[in-house]
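As structure tokens, the structure follows; a few thoughts come after it.
Note that one protein chain of the assembly has been removed; the remaining protein chains are unaltered in position.
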Amino acid sequence: MMRGLLPRAVRLLAVLVAVTFASFSMVSLLPGDTVTAVLGARASEEDKAAAREELHLDDPLPVRYARWVGDAVQGDLGTSFRTRQPVTEAIGQRIWVTLELVLISQLIALLLAVPMAIFGALRPGSWLDRVLSGTQLAMLATPGYLVAVALMAIFAVQLGWFDTTGYTPFGESPFANLKSLLLPSIALALEQVALFARVLRTDLVNTFDMDFIWFARAKGNSTRRIVLNHALRPSSIGVVTLTGISVGRMIGGTVLVETIFALPGLGRFTIDAINNRDFVSLQGAVVVLTVGFVLVNFLADILHGVLDPRIRHSVRPT
Amino acid sequence: MTATLARGSHPTDAPALSADELLAAPRLGVMVWVSIVWLAVLAFVALFADVLPFLDPADTRAGIPLSIPTGQNWLGTDQLGRDLLSRTVYGARVSIVVGLCAVLISSFVGGAIGLMAGYFKRRVETVSIFSADVLMAFPTVLLAASIVAFTQSRGLPTVVFAIALIYLGPTIRIVRALTLSIANREFVLAARSLGATNARVIRREIAPNVIPTLLSMMIVAVAGAVVAEGGLAYLNLSVAPPTPSWGSMIASGQPKLDVSLYPVLIPGGALFLTVLSLTLIGDAIQKRQGRNLGAI
Partner (left out) sequence: MLVTGAIMLAACGGNDPSSTDEVATVPSDTGIATATTVATEETTTASTAPVFTNPPATTNPEVVPVSGGKLIVGIEGESSGYNPHLDPWGNPGHNVAKAIFDSLAAFDAEGKAVPYLAESITGNADATVWTIVLRSGIVFHNGEPLNAEAVRLNFQAVLDSAQYKDQLSLLADMNVVDDLTIDLTMSSPWGTFPNVLTGVIGSQVGYVAAPEMLASPDGGRTPIGTGPFVFSEWIPDDHLTVTRNDDYWQGASYLDEVEFRPISDSTALKAAFDGGDIDVYYTGSSAEISKYFAEQDASGVGVTIGAPSDPDVVMLNTASAPLDDVRVRRALAMSVDIPRLYDYLEATGVKQPLTGPYAESSFWFADSNYPDYDPAEATALIDEYEAEVGPVTIEFAGGQDPFLVSYQELFQSMWAEIGVEANIVSRAQSENIDAVVNDDYQVINWGGIGGGDPDADYTQFHSGGLNFSNFTSPEIDAAMDAGRALSDPDLRKEQYAIVQQILGDEVPYIWIGTNQFGVITAGDVRGIADFTLPDGTPGQPINGGRFYLKDVWIDA
């Protein structure tokens, strides 16, 4: 296990360095004068020069990057010019909203996708299978933001069943918390449902065809038992891998969904930072998002190996 | 990072269909044909919008604001009294151009890099896969949104470039995987042992086997690009007004949703149908190819 892990960890580190450097230099090289952003347009030239000095803006990019990484690993991502709040603190306040949103929608996606996949896989080609896969395609084809606008129009504005906006922390009221996240989570989940169900269904169909399932069947096990005890685990590799990959897509989706539902999450924070040219916040948010994404994929990769012993030590899947 | 291709990790033995076979494919199912017809109609009206008798999409006197469908405005009007049918048609232009161009660029560039990586392996492979990993580590919408926001240019080329970048990483990875699986096959090894040049092997043996699969993936990718453009436009980060884009139409219709559904329903419906059609077609082709690559 260690032998397989070490090169991956090195690789992971390399990707992290490249990703942070790319985002750091991208944001640093962008048009827009940081000093003007800090001091305002009417600041004097001396004040501006002093600020440049203080922010080390005249140092070469690699030096600034190194300094920034040094601060970042100590948990200091700088201070926002706009709100004068430490970025680490701001992200800390928002990240849970996004994590919870992603978690709930992944749960919803799995809860819907697993039965869909099982029923489809049990009788491939049946009318049920075709209806289900048609539904999945439709889900796949509906952008999350469209679902979000539609859900908001129907359930929040017209029927008034849900809050249109606002977020209650879980600690304050778990019920209100879940209620405020339900519609956004559904909007975010639909695409995942389709992806999960399709992959799991195909894997299940393949698994059902394997000898050990025939064997279990010959021993007189019920279909229910065969599906739940024998087929599901070996068929879940694809879904696990997909979960890792889909986190990236989901983070993209949270930007829009959080904007539509006005949730104080990391996605909206990032878009606000983009719109307000809050470079420091943007840098911090992008780094947290990308590092999180890379780590999730790394974990999915390891889990992939755990679930499928065949590839534990072998070459990476392409 | 490494398991992008869940399904591709078990190279199938079914030979990929050639482009000819694809075109000759007879039974595609009713839904797929309906999809093809929808896309064809959409492409036709978008292409010939200027000569067809559509109203001016920017004309705020095309009808009464927020009217329901009438004889004059077949699909109703938006919050400024502009014709929704005509705006949706012109909006299709943006979607089609962005969808096709972004995916063509990413497929061409990513395809070339992926092919090299899969064929030459070693350093080329390491560098290109590493770059793909770095690119793919950025959340897609944020990457595109940052590019448009910070270049402060809202022309089509910027939007196309931003969205092409999203698909570059996945394309490199998938094409590399396809190339790897083909490059180790007997007929390729045979050609190489017979002294064929690399260029010849790539042109004659690898590319013909990679391209059909890449094409079917591109169809699905176009759907994704259309969605991505809509998302950018919703955030007011796609083409500048008054050029209509489905995403910005949805965004500007939203504040008046309690008065009229049409300004959101019409572009939203067009977006849905277009993406569904592309997905259905891509899905059907992938099924015929015996591969299910999933969405990239």
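Letters are used for the chains, namely A and B, taken in the order the chains are written, and counting of residues starts over at 1 for each.
We take it that contacts are C-beta pairs under 8 Å (C-beta built on N, C-alpha and C of every residue); 3 or more make two chains touch, one makes a residue touch a chain.
Predicted model only: the values in this text are computed from it and were never measured.
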Worksheet item: Just one of A:Gly78, A:Pro124 or A:Pro264 touches the chain that is missing; which is it?
Response: A:Pro264
Worksheet, complete the sentence: It is residues of subunit B that touch the chain not shown, namely 58-61, 65, 79-80, 236, 240-242, 248, 251-252, 254-255
Worksheet item: Mind pulling the subunit A residues that touch the left-out chain?
Response: 36-43, 47, 81-85, 90, 93-94, 152, 156-157, 160, 162-167, 259, 261-262, 264, 269, 272, 275-277
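Here is the rule we go by: only the chains that are shown with their structure count from here on.
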Fill in: Distance from subunit B to subunit A - Cα centre to Cα centre, in angstrom
22
Worksheet item: subunit B touches which residues of subunit A in the complex?
Response: 8, 11-12, 14-15, 18-19, 22-23, 26, 30-32, 134, 137-138, 140-143, 145-146, 149-150, 153, 157, 195, 198-199, 202, 237-238, 241-242, 244-245, 248-249, 251-253, 255-256, 259, 267, 270-271, 274-275, 282, 286, 289-290, 293-294, 297-298, 300-301, 304, 316-318
Discussion item. For the complex, give me every residue of subunit B touching subunit A.
Written reply: 1-9, 31, 130, 133-134, 136-142, 145-146, 149-152, 176-177, 180-181, 223, 227, 230-231, 234-235, 247, 250, 254, 257-258, 261, 264, 268, 271-272, 275-276, 278-280, 283, 292, 294-295
